[in-house]
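Yeah, one chain of the complex is gone here, protein chain that is, but the others are all in their spots.
The chains carry the letters A and B, assigned in the order they are written, with residues numbered from 1 in each.
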Amino acid sequence: MSTDIPWNLIAPLIVIQLILAVVGLISLYKAASTRGPKWLWVIIILCGNLLGSVAYFVIGRKDAS
Amino acid sequence: MTPLLQVDGLTKRFKERTVVKGISFSVAEGSCAALLGPNGAGKTTTISMLAGLLQPTEGSIQLRVGGKPVLDRRPYIGYLPQMPVFYPWMSGKEFLNYAGELAGLTTREAALKTGEWLEAVGLGADGQRKIGGYSGGMKQRLGLAQALIHRPKLLILDEPVSALDPAGRKDVLSLLQRIRRETTVLFSTHVLHDAEEICDEILMIKAGEIALQGNLEHIRREYSEPVIRMEVGGEKASQDWLASVGNKAFVLQAEIAGTRAELTVADVEQASHELMEDAVAHHVIFRKFESGQSTLEDLFMKVVQA
């Protein structure tokens, strides 16, 4: 590597991703039902990085029922 | 009695289809009226117009408070839709509080009334839980509480018990029994039995028109035919007597089979008096003596199928 990576600037990004994933999983655990099977959303949140969590919040959560 | 609600020529057209066809009726203060009719008769449409959710195509709805018609009915009515839906993320207590404040109660009043009504509808222990986890019966009871929290003059309910299981149905009906002592109630149902249980006025509606309306007792008397059913002992004196009752002047129609008879009479009281006296004179032994009416159910079926 020709340049040293400024970890102090990259670290917050990882933290944000983690927060989103953890909150997504908590909300998934608490939700009575979701659009599509729950196990699928677990995989999407864990593997889909930022997009996975966002997809869950936008599509997976049922706000009204 | 002064009418609390006065409806004149109420009509609702959706494009080509006229769902409610110029119905008129009134609901007296302190009474309980049932809007009774088969599914698709226009009950929900009528109720929605009364609750102010739908604009009538024609006709007027007047609510009189203190003898004067009011411009905005909403502060004086409580409304429970057919399938009450809440915010699943709120707790029962939060929703009641919110509903109370929206209806114009002060923050303190709302908090006070919320506690009272949660207890009154039997949700005292579940107030802190999220509504998302409530059963159908619990939602219906919470719906009643939110409709009543601001002490409305008129409570309007759309099929309040139709979707409930027998236990939930019983809960809600007994609640309504209690409420109707304090508030005028108008509710729709397709089950005659529910109407009979708590109401004194009925409005039978069919295909958007009122087929029959009036006081329940009155209708029962006017439209039902008096019937006497009896069964006598097997010995000869009794059987001979029974065979002869068909000839009495007050009997319009008689069906006699062995020891049983069913008589359609002109006047049930007069008939039972005379029958009893005659029976005593002839040493008849009764096993059963029942005077009654052809039921409202028969009438309802006749109206609905006509």
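Just so we're on the same page, a contact is a pair of C-beta atoms (placed from the backbone, for glycine too) under 8 Å apart; a residue touches a chain by one contact, two chains touch by 3 or more.
The criterion applied here is as follows: contacts and distances are computed from a predicted model.
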The complex's invisible chain, by UniProt name, from "ABC transporter permease", "Hydrogenase maturation nickel metallochaperone HypA", "Cyclase" or "TolB protein"
"ABC transporter permease"
Given the contact definition stated above, which residue among B:Gly37, B:Pro56 or B:Pro81 touches the chain not shown here?
B:Pro81
Missing-chain contact, candidates B:Ser26, B:Thr45 or B:Gln140, resolves to B:Thr45
Interface residues of chain A toward the undisplayed chain are 1-3, 6, 9-10, 12-13, 16-17, 19-20, 23-24, 27, 50, 53-54, 57-58, 61, 63-65
Please identify, in ascending order, the residues of chain B that touch the omitted chain?
44-45, 48, 51-54, 72, 74-75, 77-81, 83-87, 89-90, 98-99, 101-104, 143, 146-147, 150
